[in-house]
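This is the structure I have questions about; it appears just below.
All protein chains of the complex are present and in place, except for one that has been dropped.
Moving on to chain A:
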Amino acid sequence: MSDRPATTNIQPDLLAKALTRGGHGGWLGMQYHAHGDGWVELALPWKQELVGMEESGILASGPIISLMDNCTSMSVWTKRDAFVPQVTLDLRIDYTRAATPGSTVIGRGECYKLTRSMSFVRGIAYEDDPDDPLAHAAGVFMMIGND
């Protein structure tokens, strides 16, 4: 086979559905939003149970970390075009502004570099405007069980 499209083995929309059916992603209510070459977007709708400051209704930052962990890890599979077991080595989140109470947050994860076992990622979390992110993320994933 030649001239295959960038991803053929991985369908991020179906993968996201499978990964958010139960478990932590399911409890958070994470959903597939969009994807492209080496990037994936997941959506996190606002809900009371995820609030970090009761008075303000602002989402806790923990759900934003989970959102960025999931969308960046999916961006790796999309870039590798394979569902490989991997672990998060580290993840850094910069909170550039507070989330807007009641708004759905979109996490956009991008894998910008692959080596044999490491995958380097970055991402943003935003609401309506990708040029006004509420958080930036950077991290590294390591493939496991594949030496």
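Everything below uses one rule, namely that contacts are C-beta pairs under 8 Å (C-beta built on N, C-alpha and C of every residue); 3 or more make two chains touch, one makes a residue touch a chain; residues count from 1.
Throughout what follows, contacts and distances are computed from a predicted model.
Novice: One chain of this complex is not shown here; going by its UniProt record, which of these names is it: "Thioesterase", "Transketolase", "Transglutaminase" or "ABC transporter permease"?
Specialist: Its record in UniProt gives the absent chain the protein name "Thioesterase".
Novice: Just one of A:16, A:50, A:111 or A:134 touches the chain that is missing; which is it?
Specialist: Looking across A:16, A:50, A:111 or A:134, the contact with the absent chain belongs to A:50.
Novice: Could I get the residues of chain A that touch the absent chain, sorted low to high?
Specialist: Chain A touches the chain not shown through residues 22-28, 48-54, 59-63, 65-70, 85, 87-95, 98.
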